[in-house]
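The complex appears here without one of its protein chains, the remainder shown in place.
After this line comes chain A, so read on.
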Amino acid sequence: MQGFTPNTDFSELHSTMRAIELASNSIQMQISPAASEAIILSLGQSSQPYKTCQFILENSLVATARFQAAAAIREAAIREWGFLNADDKRSLISFCLCYAMQHASSPDSYVQAKVSSVAAQLMKRGWLEVVAAEKETLFYQVNQAILGIHGVDVQFAGIKFLESLVSEFSPSTSSAMGLPREFHEQCRRSLERDYMKTFYQWTQEAASSVTNRIIESDSVVPEVKVCTAALDLMLQILNWDFRSNTSDTKINVFSAGVGQDGDSFRRPECHLVQPGSDWRDVLILSGHVGWLLSLYAALRPKFTYEGYWLDCPIAVSARKLIVQFCSLTGTVFLSDDGKMHERHLLQLLSGILEWVDPPDAVSKAIENGKSDSEMIDGCRAILAIANVTTPCVFDNLLKSMRAIGTLTFLSMWMSEVIKVLITRNTEDGTWSWEARDILLDTWTALLMPINTITVNDLLPSEGIKAAANLFGFIVECELRMASASAFNDEGDSDYLRASISAMDERLSSYALIARASIDVTIPLLTHVFSERVTRLNQGRGIIDLTETMEELYSLMLIIGHVIADEGEGEMPLVPNAIQTQFVVNSVEADKHPVILLSSTIIKFAEQCLNPEMRDSVFSPRLMESIIWFLARWSSTYLMSSDGIGEKILDSGHHYEHSSKKVLLSFFGEHNQGRVILDIIVRISLITLTSYPGEKDLQGLTCYMLLHSLVQQRHICVQLVALNSWHELANAFSTEKTLFLLDISHQRSLAQTLVRSASGVRNSEESSQYVRNLMGHIATYIVEMSSKSNLKNVAQQPDILLSVSCMLERLRGAASASEPRTQKAIYELGFSVMNPILVLLEVYKHESAVVYLLLKFVVDWVDGQITYLEAQETAAVVNFCMRLLQLYSSHNIGKISLSLSSSLLSEAQTDKYKDLRALLQLLSSLCSKDMIDFSSDSIEAQGTNISQVVYFGLHIVTPLISMDLLKYPKLCHDYFSLLSHLLEVYPETFAQLNSEAFNHILGTLDFGLHHQDVDVVSKCLRALQALASYHYKETGNGNIGLGAHAMGLKDSSGEVQEGLLSRFLRSLLQLLFFEDYSSDLISVAADALLPLILCEKGLYQVNDSS
């Protein structure tokens, strides 16, 4: 293709223009788009196409051609910027700017917008090299335009230019220029310091100058466009991430500008506008806010006119700016005890109230068809205000205008929104949902600090009352929603955990509101709960109780959130409000509202032990909520070891938390704790035995409730002393129904029961406890494996099921290994070692069983290996190797034949999981060399871990196909193990036979060219280890990697390159000629140095050539 040369005469310019026009047109009509695109691209890629482009811009009648010309200017100029002389640069910028202004009133405004943005980008490109005076000249023109001297259209174009300029200078929206991040950062800083405020003032003036025309006219005038653009620009400037005045002066240029996404309102850490004290005159003292509010107030009556409506652009922009002003904070206000800030917020609030007050009337209007935007924006504004004030200031704002405080108003407002929400019972996504969520966030913003720092009187008493009223209403509505949805069968997301996590944010906000008025809300909850329970008891057997059951379910979730926090893995503390708000006499502990509430619920839950009650009332879903509640409640209150929490909390102030003491001692070990623990265990046993097939319920019981109980030793001590716990253990061993649990639940249960052995008095007894619990299972496996007709019966479904159950139980027990029970669990595993191999042979086609077998071994070895004595280690290692060999012999060269692609891919997945387990097994064995608690060295028995693991790897590696390495986890595990081995045991590696050796090298080479950075860096580290090893050893006169490093003659007599030179080449190739992540540079360098040192000769030859 012919390039576009700079010095061309008119006819050439003309023909180029024609070519571009044709190409632009044919692209739009989808005629040979590739060719047309190439023509257009070549314009931008040609050298100095500016004249041509300018010619096209000025003369072409085809808008898209003009657009492409502008794009070409941008592309060429950014690329050639370094070569252009100052005059060229200046003239390009001013051409673009003038073009945009002169053609402001032309149609196809997107062309003007493009040219304007090109001007902005070029201006930024030259920003740091151009002297201030030159900028002034350009900005003078812009200012003239914005002032409206050349008419409305030019005024609009001027504002739009500034808008693209500001957006170009903001790091998050800037265009790429191929320059370092620092360049963008310097531009940003310079604009913020020298021009931002001036731009704002110009825009402000422009907007004020057209205000009267807009207000006076009853129809849409051209000035509306200008005003809207001005409002948008002001919003954009206030959205700027102001840095100069914030205390955080050190700026990380790499992270700067990230964030600020549109939904920042939804997050608790709301976006704050902090322009600093320099802006005080413009934003606060100039009466700017007053102007904005009155502009919007004047617009409101016009919404019925032609061309105006509630969501017309100018109204939307004005509201957005008002909301933005609510987030204004920091040193822009005088430090006069917040008076100035309060006045500012008050002024805004008085304007915003018009949109939402009275809430009932407004919501009615919306239901009758009015747009919801004012309501939603009002909610956003109140959230913004809540984010910059304390609850007291917040509450006082409204008091100067009305008889009620802002909190009371907020409470009424939200009640109204919720009322609409439940009466319409609408789907997600309607205005009442959105408003409810924003208002809940508002409460969270107000109450969150109180919740964490324990200051009682932060909330005014009137506010507390408002919170109490609102919470009462919320409970009422949630109950109404619950009973209305009781017969809803739609949606499979009924599962408790799913529904809780979906509701969690909402429930936590409810809990904050409840805790703000805890002395009212707890008795309220007790009352509502008891009332429902009474209703159940009275209606049982007479009426359908589903609605009440659903109400109780919902109440259980709310109460759980109000009185206890989620531990998130740590021990949750009693919520501050509950610790501090109640004044209780320790003698009358049972009158403590929280104790009353807890006891009511536990008493209710206990009723499920009665078979009749269970059948009629305690549905699986209700039980799920009970188990969930008991788990959450018990981790906060039950036998809580209060010592730790108290110290953390009380450091700093000296409150006497009598309420907490009463609570914890009441539910402590020496009081009601044991009784309640007993109830909990008995309820658990019931869910496991009397709710056949209810997997979800049983899963909650095993994973959440029982599992968390045995985490603390002092609770284990109590547990093993309970009869009910022994009943559970007994049922586990003998009861048939427990064999019907999901097998992973059985594993969890085995783990839990074994772990509770830590509560048994001494290690001898705890070993006995484990033997009693698990002994018969081992016996079963041993007997099964020695059956003469095993091959015939093994595949029977009933045998298959019971073998699976037993293996999962063994695995659960193995994973609960602790120093005290280690011996017993070792014996357990030792006794089934041979049977495991027998079963592996018999079930070789039953992938599910194979996996269970492998996983048991993995968990068992992992739990034991560090404790084993030399002889035991030798036995275990020997066993593992036999296992690996057996597995390999079954699977190597095996092909599954099936028509079903999903069955084939399942088979592939099974293989992947097996191999991953085997790699884990090898890693566990590896760890013996790192951590070893045994009394003698394992070398005594002649066990060399490194040889064992290399041997294991040698068995496993052929099973790992390239297809299987596509599973990221397997790939990751494999290379972790490999690089670990090479790093730690290079000497063993050197002794491998050439087949094994070459196989590992092959994989290493594969790994080096892998896409995953992590895998590559693991291989690089392995290389580094090998090369350093060789270098050090040879330096000491040893052979190091010996023949492998030298290069070998293979069987056909050809000389193979030594491994180090081979990898030196391959690494240099990678570094010089291939794409790789910059994260690899340092580790690649680490690997390169020893390689070069080992192969100096080769490196220098390459270097010179």
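Details
Keep this in mind: a residue touches a chain if its C-beta (ideal position, glycine included) is under 8 Å from a C-beta of that chain, and two chains touch if they have at least 3 such contacts; residues count from 1.
By definition in this document, contacts and distances are computed from a predicted model.
Per the UniProt record, the chain missing from the shown structure is "Eukaryotic translation initiation factor 5A", taken from the list "Eukaryotic translation initiation factor 5A", "Trafficking protein particle complex subunit", "DNA primase, large subunit" or "Dynein regulatory complex protein 1". Set against the missing chain, the residues A:A132, A:A403, A:L897 or A:I931 yield one that touches it, A:L897. Taking the complete complex into account, A:L740 is the one of A:L346, A:L596 or A:L740 that touches the chain left out. Although one chain is not drawn, the whole complex shows that of A:N488, A:S788 or A:S935 it is A:N488 that touches it. Contact with the omitted chain, checked across A:A848, A:M930 or A:I1081, is made by A:A848. As for the chain not pictured, it touches chain A at residues 485-489, 492, 494, 546, 549-550, 619-622, 692-696, 740-743, 795-798, 801, 845, 847-848, 892-900, 902-903, 906, 910.
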